[in-house]
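And now, subunit A:
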Amino acid sequence: MAYVVERPKLSLAEKLYFPSILKGLKITLGHFIRLMRGRTKVTMQYPEEKWDASLPAHYRGAPTLVTDEVGRERCVACQLCEFICPPRAITITPEQIPSEDKWAKVEKRPREFKIDMIRCIYCGMCEEVCPEQAIYLRKDYAITGTTREEMVHDKKRLYELGGVREGLVNKWNELK
Partner candidate 1 sequence: MVTLNDYLIASGLLFGIGLAGVVLRRNIIVIFMCLEMMLSAANLSLVAFSRFRPTGGLPDYDGQMLVFFIITVATAEVAVGLAIIVALFRTKRTVHVEDITSLSG
Partner candidate 2 sequence: MDWFLVLSSLIKISGFTFLVILPFVALSSLAERKVSAYIQDRVGPNRVGVPLTIFGAKKDFPLFGLVQPLADGLKFILKEDLTPKHVRKFYFWLAPALTMVPALLTCAVIPFGSYLNIGGREVKMVIADLNVGPLFTFAIASLGVYGIVLAGWASNSKYPFLGGVRSSSQMISYEIALGLSVVPVLMVFQELNLGMIVEEQDKNGWLLLPLWGEGLSWQRWVLLVPMVISFVVFTIAMFAETNRMPFDLPECETELVAGYHTEYSSMKFAMFFLGEYAAMIIGSGLIVTLFLGGWSIPFLPTAELAKTTWWMGLLHMGCFLTKVAAFIFFFMWVRWTLPRFRFDQLMRLGWVFFFELALANVFLTALILMIVKR
Partner candidate 3 sequence: MPQPLFYLFVAVMLGFGAAVVLLRNPVSSALSLVVSFAGLAALYVSLNAYFAGVLQVLVYAGAVMVLFLFIIMLMDIREEQRRRINKVAVVGGAALVVGFVVQLGGVLAGYEAGRKPLDRVPLQLTEAAEARRAAGNVSPGITADLERGTLPDTKLVGEALFTRYHLQLQMVGVLLLVATVGVIVISRREDRVVSGRGE
């Protein structure tokens, strides 16, 4: 049912607006003075102060590749991440591991593994889907470059960023 909203009856002081204007001026001046005296917690000054220490545990930064404790690259080039990636940022060129190699039994490894960081949306699907636990999202968020080529992370750069991860980590475990 429709109902009528009563217009509030304004008193003379309210009709003049001056008291409320002064009240507003007082509030803004209060903010001004509090900030001048350093009483207000203000925005973080970015390049000098960083957020790193207070990043939450679930923060999803740049995706990286990891090697295990014996130095083997975990990725077996199954290309599941390439298929699941929503913006199609990942390009994998698989290759067979030659038989004389120490890890010939693994059979496949990526010859080239590229993640286009301009396209990456940091969704974490690749990490989720990886059966070998080879790809992880790190907490790096300041990924910058001056050219488009620079923004495409190749295998070398991805391992560099990812580093070594020991032991298998199940989703439900605490991240080591």
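Keep in mind that, in the parts below, contacts are C-beta pairs under 8 Å (C-beta built on N, C-alpha and C of every residue); 3 or more make two chains touch, one makes a residue touch a chain; residues count from 1.
On how the list was made: all candidates are chains of the complex that A comes from, given by their letters.
Nothing here was measured: the structure is a model prediction, and the numbers come from that model.
Enquirer: All of these sit in the same complex as subunit A, but only one touches it there. Which of 1, 2 or 3 is it?
Expert: 2
Enquirer: Taking the complex as given, what residues does subunit A use to touch candidate 2?
Expert: Contact set of subunit A toward candidate 2: 21, 24-25, 27-29, 31-32, 35-36, 40, 42-43, 45.
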